[in-house]
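All protein chains but one are shown in place.
Letters A and B mark the chains as written, and numbering starts fresh at 1 in each.
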């Protein structure tokens, strides 16, 4: 472990109350020098699909040994398990409720464990603070995973997957702050097909573009975004407020006729 | 003082402008290695009651020697005093306008001082940056309290208190991001009374529950939340948008008939 561990936080707590700071108080209580990085706390309450997509983005960019604490936990207090997953030499701690799904889809294979450690005292409504944060601190301090958890092979996964090789269809999975729509279509599925034309929910978006300035302001376009997924955008505007699309809508990829 | 001091920030500044960063620039100017932790900056403008409740939650969970800087300061530029309070070996710096109230109620006795130190130059509208943040940095650097402040015994307190032992009534004091209502009824007031039934603003909420999954989705419940207070919630939903309750509404606790 490096001297200064990085611990990221992804929750649906919002920044209005003290709940995020409660997690940080536990982490800093044991690891005074940790680098705590907020991924987002604006996951819609209980939205496991959005939380799952955000969490994968954190794992995609942080260095080895990073610990990711993700708490979107509508089942807190029930018998749902708590998961520790290992991926790219990073560790993720989150409820076993599907939050790990998009990480499992984009970075297979991942290694999964059930957190068996429990504190002597815990609330019934805030396991993020009382169970997951102390476990994250223990792991960030170099505590062995085996002392806290046991291997499992059946983490709960949501019904979402990357579009398969050779597929001509996908769908919208996320809408970002700029109104860009991310799809489940990975870059390598379209990279070798320069003549593709893209349709979204039945409307023509045009050929695959490289960047926003390839079309005039206000025009829609399809391009490979910074998450290495096909995205539907509007130059200098918001696809979300212009195109009438929604998460779940179908994306079609067709070979264009010869030019 | 530990090598890496923790300084928390609680304000009504929001994160839209540069005001929070202005506080941090002062703190980091003297304490390059400090751990700065945002509690929240979303206190509604000038809302001393909400700010007071949030600040108490910070003091409840952070370790000794933490410095808490809290700036909800509608009277900035007037003759209102600036307070330094000591509680659980932590120090709080805030305007003397009632912000310390909920801390004083839940963690009595607290020790209170008036900040007498003033900088050579100060704006008339941002004492958080010009007076309170430099004082917080001085204290976090190990500066003696006596050189900056004098003891006082009459801090301003808001008209809010914990429900007294033996009481059968309380009221709603805060609504969180999930739409949970926190009350002024402490856990120890209900812990020994397993047959209690709870009413909120005249509506029956049912018996005291342990956790959300004790009721079906969409149903209201009363339970002891993570702040060790009685809370009114809706499982997998928002009590705020479902039950028609508001801060200030009355909570009644009645012994249920024998089962």
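Everything below uses one rule, namely that a contact is a pair of C-beta atoms (placed from the backbone, for glycine too) under 8 Å apart; a residue touches a chain by one contact, two chains touch by 3 or more.
Computed from a predicted model, the values in this text were never measured in an experiment.
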Option touching the unshown chain, where B:62, B:102 or B:126 are the choices: B:126
Sole contact to the chain not displayed, among B:22, B:168, B:219 or B:242: B:22
Positions on subunit B where the hidden chain makes contact: 13-22, 24-26, 28-29, 32-33, 36, 45-46, 74-78, 123-126, 129-130
Absent chain, residues of subunit A that touch it: 2-4, 6, 8, 15, 35, 37-42, 54, 57-58, 61-63, 176-178, 210-213, 223-226, 231, 236, 238
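Following the convention adopted for this analysis, only the chains that are shown with their structure count from here on.
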Where subunit A and subunit B are represented by their mean Cα positions, the distance between them in whole Å: 32
